[in-house]
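Data block below; observations after.
Of the protein chains in this complex, all but one are displayed in their positions.
Read from first to last, the chains carry the letters A and B; within each, the first residue is number 1.
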Amino acid sequence: MTELIGSILVLLGAIFHFSAGLGMLRMPDVYTRMQAGTKASTLGNTLVLLGLAIYQPGWGLKLLIIVYFVLMTNPISSHALARAAYGIRIPMAGGTGIDALRHARRNPGGRK
Amino acid sequence: MISHVVLTTGLLLILIGLWGLLTHRDILRIIIGFSLMGTGTHIATVAIGYVSNGTAPIIDRTLDVSQAASRVVDPIPSALVVTAIVIGMAVTAVMLAFAIRLYDSKKTLSIDAFMDSKW
Partner (left out) sequence: MIQRLFAAAAVGSLGLVFASLAVGYSEQYSLRPLAESYVRLVPLELGAPNVITGILLTYRGFDTLGEVAVLFMVAAGVGLVLSRQPARGRASTKMRSDEASEIVRTGAEILVPLICIFAAYIIMNGHLSAGGGFQGGAVIASGVLLTLLVFPQYQPNLEFLSIAESIAGALFVLVGVAGLITAGGFLDNRIFPLGQFGAFFSAGAIPLLSALLGIKVGCELSVILERFRPQKR
């Protein structure tokens, strides 16, 4: 029974990873691609590791620590990459409406 | 079966790296092609050392000393690849240093600007 639940979670994680890859191929510009890649692949990682922890309960603590590390490093690194891409002025896609970072930099610490 | 897949992946990576090396005009992409070829070679070398149903050559609770010789994979390719990875990274560092110097001299990253020698 636990094997079934663990396997279903691993399969869900694999589906999320696939959607991350698909998103990176189909999105129009750098920022949307990074958003698709990071969010979906971090969730995919977490689901795969959770499924593995249910499948083999003896490894539970180590896998939880790995999940913690993945949650720490993946979003931070993609945030740094997106800021760097903004810094060298990579153009945004055509349909972009708001540029929140330029707003925030123009009135620092003012109205939110 | 597994080592067949891994060996094919390694050899495919070498071919992809070689193709990228020969057709791109940007220096950084050529350096990435070199790095891809190196990684493919490492993968292919480790794949050759696989023994059917073998496990890692580390003796701990799960692997006893007496049955070690009959159940482990070949440790020698792994040992060679450990050294090769570090040296590959060092060579990439030298190539990138040269790329920086080339960019400083001509302000462009395409190797078409460096095709004629100037003396």
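Criterion: a residue touches a chain if its C-beta (ideal position, glycine included) is under 8 Å from a C-beta of that chain, and two chains touch if they have at least 3 such contacts.
Every value quoted in this text rests on a predicted model; they were computed, and no experiment measured them.
Interface note for the absent chain: among A:Leu4, A:Leu64, A:Ala80 or A:Ala93, the touching residue is A:Ala80. Where chain A meets the missing chain, the touching residues are 72-73, 76, 79-80, 83, 87. Across the interface with the omitted chain, chain B contributes residues 1, 3-4, 7-8, 11, 14-15, 18-19, 22-23, 48-52, 56-60, 65, 68-70, 72, 74-76, 78-80, 82-83, 85-87, 89-91, 93-94, 96-98, 100-101.
We adopt the following convention: only the chains that are shown with their structure count from here on.
Between the Cα centres of chain A and chain B there is a gap of 28 Å.
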